[in-house]
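Report on the following structure.
Note that one protein chain of the assembly has been removed; the remaining protein chains are unaltered in position.
Here is chain A:
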Amino acid sequence: MSKKTLLNSKDIEIILHRLACQLIENHNDFSNSVLIGLQPRGSYLANRLVDLLKNEYQINNLEFGLLDITFYRDDFRRRDEPLSAKSTEIDFLIEDKKVVIIDDVLYSGRSVRAALTALESYGRPKNIELLVLIDRRFSRHLPIQPNYRGRQVDAINQEKVLVSWKETNKKDAVYIEQR
């Protein structure tokens, strides 16, 4: 199994700063915006962006939540291994808010579809945008595209994109692995 490094920690740091700046361009002081990280893997990216916005760009009063989409997935009873739920931590309503969904890798688009359904439970947002670190091109099952992307990748279906975060895997990196 060969593993190729796509992004190292320096690349990721630059990308995170760029994504933060792009968010600020569209959301100003975030007074009417909320960030929603998708559990489990989108939460690392979301936490990192929130820290960056607060500490480096002085965005205070940032509303931020984590959404678990397990109960909204479209492959319930269709998978061999069972689905197990993570926690959802959203203690606000998104009624009339601008929502940014954050996930690490955009592949088939099905997780984002589930997240869109799940978010309906928290009100009718003004609009919803999508931010991803890695956008795998030509692999979508649904008509879903990101508004903010860290890096676009052309990986074939036999390849797997692995995102490693220093919180869990000691260092920040993105790899492409042959399956």
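Couple of notes before you dig in:
The rule we apply is simple: a residue touches a chain if its C-beta (ideal position, glycine included) is under 8 Å from a C-beta of that chain, and two chains touch if they have at least 3 such contacts; residues count from 1.
Everything that follows uses one rule, which is that contacts and distances are computed from a predicted model.
Name of the non-displayed chain as stated in its UniProt record, restricted to "Ferrous iron transport protein B", "Aspartate carbamoyltransferase", "ABC-type xenobiotic transporter" or "Alpha-D-ribose 1-methylphosphonate 5-phosphate C-P lyase": "Aspartate carbamoyltransferase".
If you put the hidden chain back, the residue from A:E56, A:D96 or A:E120 that touches it is A:E120. When the omitted chain is restored, the residue from A:C21, A:L93 or A:I156 that touches it is A:L93. From the options A:F30, A:Y44, A:Y72 or A:Y148, the residue with contact to the unseen chain in the full assembly is A:Y72.
The omitted chain makes contact with chain A at the following residues, 68, 70-73, 76-78, 81-88, 93, 117-118, 120-123.
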